[in-house]
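If you scroll down you'll find the structure; I have some questions about it.
All protein chains of the complex are present and in place, except for one that has been dropped.
Think of it as A and B in the order they're written, each chain with its own count starting at 1.
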Amino acid sequence: MIEFDRATVIYPGGLKALKDISLTIEDGEFVVVVGLSGAGKSTMLRVINGLVPLAEGSVKVNGQEVRGAAAGDLRDIRSDIGMIFQTFNLVNRSTVINNVLAGRLSMVPRWRSTIGLWPKADVEVALQSLERVGIVDKAYERASNLSGGQQQRVGIARALAQEPELILADEPVASLDPVTSHMVMRDLQRINRELGITTLINLHFLDLARAYGQRLIGLRDGELVFDGDIADVDEDVFRGIYGRAITPEDLLDAAGT
Amino acid sequence: MSSTVTTQASKSPPRPQAPVGPRLIRWGVTLIILIPFIWGALGLEISPGRIARAPELVWNIVSAMFPPDWSILGRSMDKMLESLYIAWVATIIGAMFSFVFGFLAATNMAPRWIATPIRALLSAIRAFPELVLAIMLIPAFGLGAFTGTLALGLHSIGTLGKLTSEVIEGIDEGPLEAMKSAGGTKLSTIRFGVLPQAMPNILAYWLYRFEINVRASAVLGIIGAGGIGADLFSFLKFRDFPQAGMTLLVVMVTVLLIDGVSGAVRRRIISGEPGKGPVSKLMGLVRTPRPAPQQ
Partner (left out) sequence: MTGPAEITTFEITPSERPAPPPRSGPFFVVVLLIGLGFGVGGIISGGAGVVWGLTGGVLAATALRWRGQSSHPVDALAVVFASALGLGWSGWALGERGSSVEGTTALLAAVGWLLPGAAIGFVVWRHSRRLRLASVLVSAVGWALAAFFVFLWAEGLGAVESLSRTAVQAGEIVELTGTFYATTGFFIALIGAGVTFALLVGSPALVAVAGSITFTLFAASQIGFSLIKVTSEIDKLNILAQEFWPPEWTWPNLTGQPAENQILEPMVETMQIAVVGATVGCLIALPLAFLASKMTTFNLPTFWGSRFFMNVIRAIPDLFYAMIFVSAVGFGSPFAGALAMIMFSLGIMAKLLSETVDGIEPGPLEASRATGARHSQVVQYSAMPQVLPNYVAYALYIFELNIRASVVIGIVGAGGIGRLLDEQRVFFQWDRVMAIVIVIWVSVILIEAVSVTVRRRLV
């Protein structure tokens, strides 16, 4: 369970990226966050695992306060949260399996990770994660040799290897073509359903949000402007979030063709 | 939107075997590093006992140096200035000659039958350490700063010549082709096509070489080729540690200062952006920002 209570983020330089956000996300939900770029979507995800510090208010993950957590506590919180990035953030020169094993860094003793002597059980978790996204055959290849869609699946596998309770996906399909985008979104949906992992996804394509989301959160200039079931969402709601009429650029399948 | 074609990953591909190659390479590299290291360590008779004692011995010397003897500050600064002059003149010599040699050694500027021997000449010069060059010049030119400057200058020609030619070979050939097709002469191609591209990097290398030459000229005095090195050598030899400390301090502060200034200038030259430093602010004070239209 994630609880935002009047959460506010101010970046150095005075930009208010998040203003007074209060909401609760229950376990197992599949939540899509939409908004224009700069609306605070990425910031909202990053305050959950403490990559961006809160200025005011509080964010609790399973009852544990993130704001002001000690370094060790913060690592504990993070180890239960998998994160997926727009630019995949893989170490290109490392092998796929090493990238996935990075997800288990917080769970192995430091000396073992230092000399690269991974416990069998952890390697097994990593391989299973790769199997779940269907690219275990690439395990020993260099990450840079994979296609964009495959690289993003390695990113998902890295998150899965943490055996997380929560997955944060920051624009996971923004660097992918339409067909691959749908495949990655289906992977995320399946993982949410099969494993019951709470999932938060940032998207800026409205049709993707409507196709895969259950609950939709709309942000505009750092403020919460919509929070509700995807079934209740119509043109007017999107117009409220975007502050303008819908254009083809806001739709994946229109923009992609 | 193509619907429900792929409910994939229900059947996963078979797991591959962990490859052996990378592991072999890792062991190989470890051995390649380790074996020469052990060979070297054995040859130098480095025992654990000596290593254990070394920090204490070094600390003894360093603590004997501080506090330094401030009374010789003036003398040290004079000597350091002499080293600086040597480094500066040597850098200028290196810059002037290497500029020409750099063009002659660049394969996209000079024909192969010129570039190849020039390159060989440059690397032949480079292979002499500065101090060895100075030693070899002493019988002809005697002890003193003149010999040191010549040696440093010669070595600078070797290193700068190589770097210059690499910069020139790395430039974008497109503009040169455009100029040739517009009927430009070789000289105008160099002036308008090569220099604007290569000059910032070449200048930065000159400055970088100056930084290195300051260090090199500081040690030339050891063999009597001018500069502050002679002081430190004799102070340490006669175990006048406070004086040695002062000399060392002057060298360190000078080198740090020059590195700092030169590094900032180099960054500015390479990035090509107007600086944010005090000099640029001063310029902004006295210049009107936008030129007024002329009558």
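Simple rule for what comes next: a contact is a pair of C-beta atoms (placed from the backbone, for glycine too) under 8 Å apart; a residue touches a chain by one contact, two chains touch by 3 or more.
Model, not experiment: these values are computed from the prediction.
Touch, as defined at the top, links the missing chain to these shown chains in the whole complex: A, B.
Touching the missing chain, out of A:D76, A:D177, A:D229 or A:E249, is residue A:D76. Only one of A:S113, A:Q128 or A:Q214 touches the chain withheld from this view, namely A:S113.
Only one of B:L160, B:L176 or B:V219 touches the chain withheld from this view, namely B:V219. Against the chain not displayed here, chain A makes contact via residues 49, 51, 74-83, 85, 87-94, 98, 102-106, 110, 113-114, 155, 158, 162, 168.
Panel shows chain B; residues 33, 36-37, 39-41, 43-46, 50, 53-54, 57-58, 60-62, 81-82, 84-86, 88-89, 92, 123-124, 127-129, 131-132, 135-137, 139-141, 144-146, 149, 215-216, 218-219, 222-223, 226, 229, 232-233, 236, 239, 248, 251-252, 255-256, 259, 279, 283, 285-288, 291-294 of it touch the chain omitted from the view.
Here is the rule we go by: only the chains that are shown with their structure count from here on.
Here chain B touches chain A in the complex through residues 1-2, 6-9, 12-16, 18-19, 22, going by the rule given at the top.
Taken together, the chain A residues at the contact with chain B in this complex read 95, 127, 131-137, 139-140, 179, 182-183, 186-187, 190, 207, 211, 253.
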